[in-house]
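As you look at this complex, bear in mind that one protein chain is not there, while each of the others sits in place.
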Amino acid sequence: MENELRNAIRELFANQGVGVAIGYGRVGVDGAVGAVFVTSPDDVDQLVWNNECRQNLAVHLTRPEVKALGKIAIVCKPCDARAVVVLANEAQIKREDLVVVGVVCEGIRNVKPDGSTSDKDYPKCETCVQHVPANVDVVIGETSKGEALDAKNAEVATTAGHQAKLAKLRAMSAEERFQYWRDEFSRCVRCYACRQSCPLCYCNRCVADKNRPARIDTSASLKGNFAWNILRAFHLAGRCVGCGACASACPAGIELDLLNLTLANAAKEHFGFVAGTEVGAAPLIGTYDRDDKEEFIR
Amino acid sequence: MAKIGVFTCWCGENIARNVDVQAVSEAISKLPGVACSENYKYMCSEPGQTLIADKIKELGLTGVVVASCSPHMHLKTFRKTVELAGVNPYLVEMANIREQCSWVHNDKPVATAKAIELIGMAVAKVRRNAALEPIKVPVTKRALVIGAGVAGIQAALDLAAGGVEVILVEREPSVGGKMAGLSETFPTLDCSQCILTPRMVEVGQHPNIKLMTYSEVEKVDGYVGNFKVTVRKKARYVDITKCTGCGSCWNACPKKGKIPNSFDYGLGNRGAIYIPFPQAVPARPTIDADNCIRIQNMAKGKELCGICSKQCAAQAINFHDQDELVEFDVGAIVVATGYKLYSIGKEQENPNIKGYGEYGYGKYKDVVDSLQFERIISASGPTGGEPKRPSDGATPKTIVFIQCTGSRDNAKGITYCSKICCMYTAKHTMLFKHKVHDGTAHVFYMDIRSGGKMYDEFVRRAIEQDGAQYHRGRVSKIEKVTVDGQTKYRCYGADTLAGTPCVVDADMVVLACAMVPSTGVKSLAQKLSVGYNEYGFLSESHPKLRPVETNAAGVFVCGACQGPKDIPETVAQASAAAGKALIMLSQPFLTREPEIATVDEKLCAACGACVKACPYKAISIEEIRDRKGNLVKMTSRVNPGLCMGCGTCVAVCPSKSVDLIGFTDDQVYAQIESLLD
Partner (left out) sequence: MSTETKAPDAFEPKIVAFVCNWCTYLGADLAGTNRLEYPANVRIIRLPCTGRIDFNLIVKAFEIGADAVLVSGCHPGDCHYTAGNFHARRRWKLFRELLDTVGVDLNRVYFSWISAAEGAKFQSLVTEIVEKTKAMGPYQEYKSIVAES
């Protein structure tokens, strides 16, 4: 598959006037996989594809210095490709200036807090509902691995393991849940890695960095950490594609994506909306239906 | 450095009874930024206002808090007070310590403590208020009137008489609307056409009115004073500037008399080239392309028929005519799109509304709705005013009228009263009796609602002089039966006053169907950003005090598009709408409240969430370019002429790059934080 990917990218450099290909390569001193920016067909062999390709590379699409490199080709897992759809729907990128190379993904290994990887204990995507990317220009890999989930058959991108975890959390009492997050958020150091790794946190200045007024406490206090994590999750309501980049980037190992999953489930259940599956979809927040549910309103 | 003056009102005893105003003044005087804290018996009185003005001058106050009644009561008053004293009127806040404190809390220490907190919130806010100037918007002195029934005609004539240029758009080939098809009108029984047709001619000829029939509003951009309207002139296939209206074309059409005429609600027929009725304005024909032999065969490359064109000496017929889009700038818009009747037997547009299969409408030809009956008894109708039933042309001797068909029926989905049916049904019984002296009219009704000048007298006349038989009750079923070889419609009703079943064999049945807004009104309302209720009736700004304005500034409503109403009420409302539009158009500039949304264009990421959320389409995505014309970035931008200041954009903006002046995040968070223990 790796060769298939490299050949496809070479082809794009040759025939489609691509200026930069964003893909995965071994970039760390220890050979860890991260983003590489290939600007010449001679360097295409740097690209790798394996089950360590965790990051959502779409995060680089909105950066001016990357846009300046010319037409972009980007390697996207199925969940990442959804982020590209949202970015285009929110007019952050011009889809026609972009070639999305979708890779069939059979699951990515997660990283333990100590940096080691394990298939057994940290299965990030083994039960993920989508293996074949939708809304991409080129597909690499065996498309027989499943259905490409687009607007017609959209499912929330997540794994059964995650759903089970969320279900367990929601089965607790409110006090227990609050205590759970209190323990989790007490480890948050407000490094904002969650924000930096998210392709959809592209605001020019995050509201958390604004101080007239300071809408949330900017110090890594419990009060501020609750406010920040609520704010981060809700700003992604109807937008988060469930790639898990935030949780994966969190140095404190907080399972932030459970908050996002809550909202993704709610969007699907109450509004039949799954982010990033429909090209040209109107945003979930910012539109309404006269018959939206209101059983909770007095 | 803030110098806030706080003025606490006693409101006589209204506030002072439950709030210790002296203690309040003292507590407030200790708040940071408060330069003076006064209290007075009646702050809104002249001495009270003078006290505020004097303190402003004496201390050079930078902001004022009046702690008294609701801002809905006196905010305007105090804004004026401080303005006269030289302080910007938007530097005033009110703390509502009457309606929301002294009037609802009888425990004096508790109410006093709450009053102090409420005032503290207002002080926290006013310290962050900005001096604002009202927004001035230029006005285009031209009005668009949508719909040329009696409402649209009246509004257009009034606007034109006021010296304003009017674009009058009507989607049918002629002006006149529903009223042109009516027989005689209650309570005077004057002939509808006799009173309407002179008005129709007048709109056709008025120098200030540009009449656009067979046209529809396609798009509305812009905002109050400055709308850009696109009108679609549908292909008419007849150049009405060349046509003389001689009639040789429609008389020669081989389809003449073969196509149901919608003006007669399908009871009469016309040709493929036709005028809907002889008094039409403009008296120029239209080709119904779907039924024209020539046009239908053109696509197949065949040149058939074309007889009308051969007959036309003026060479006005053009089989290749196309729809045309025309743009206009207008300052005000009057919506007068009227109503139609609820269709009881056929499929409903609104899934919540059900038909009356049990009445056989659409199945039995002699079961007609009230507008069809108007045509049957109208001198200009398909029977020339002779009451003849549609199935066999026989003169009906017994007619059953069923009121509230659809109206006031929760089970069928319409809860409202259509208001005019009681009156026109009484009229129908009279007109019928005047034409068929030995006939009998039976009316099944729920209540008789005949409020109005000479209205109840009219109904009494129908009953007492013209012998209409009124039965209080509903008809549950209509069955077609043969009695002595004659077709009858057996109406199974009830007379709830007598407590007996009431079965009438009728020659004909007339259903007084509910009035519903005309087709397409919701999509028009969306183009105009005007609200509507669950049935599609357009929403006025305030049911009592602003009955012809809408929440879309510069858009006015009149007639049955706003709710069921009769002709006198419609005409009155149309004149009112025209008057309101004239007031607006008589000023060189419109002044609008400055409390609107504003975008920090440097920080906006142009994601478009606010653009989608804005109920007024007041936000657009724009380019920022440098002096050389290079694109710097995209941003959303608020059109101050369109923004109404709801702030929905602020809540959906993730980076809070948009804020609402007058209710900024800075102000609101300060209010909340003032409540910190």
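Chains here go by letter, A and B, matching the order in which they are written, and residues are numbered from 1 within each.
Note that in this section a residue touches a chain if its C-beta (ideal position, glycine included) is under 8 Å from a C-beta of that chain, and two chains touch if they have at least 3 such contacts.
Remember, predicted model here, so these are calculated numbers, not experimental data.
From the options B:Leu59, B:Leu84 or B:Val110, the residue with contact to the chain not on display is B:Val110.
Across B:Gln22, B:Ser70, B:Thr188 or B:Thr415, the residue that sits in touch with the chain not pictured is B:Ser70.
Which of A:Ala8, A:Ile108, A:Ile216 or A:Val274 touches the hidden chain is settled by the complete complex: it is A:Ile216. Within the set A:Ala8, A:Cys53, A:Ala249 or A:Leu263, the residue that contacts the chain not displayed is A:Leu263.
Not every partner is drawn; the one left out touches chain A at residues 166, 169-170, 172, 174-182, 215-217, 219, 221-224, 226-227, 229-231, 233-234, 237-238, 258-259, 262-263, 265-267, 270-271, 284-290, 292-294, 296-298. Touch with the hidden chain on the side of chain B covers residues 18, 70-72, 96, 98-101, 103-108, 110-111, 113-114, 117-118, 121, 529-531, 533-534, 539, 551-552, 595, 613, 615-616, 644-648, 650-652, 660, 663, 665, 668-669, 671-673, 675-677.
Criterion: only the chains that are shown with their structure count from here on.
Chain A and chain B have CA centres that are 46 Å apart.
Listing the residues of chain A that touch chain B in their complex gives 90-92, 202-207, 210, 212-215, 235, 282-283, 285-287. Within the complex, the chain B residues that touch chain A are 602-610, 612-613, 621, 634, 652, 654-657, 665-666, 669-670.
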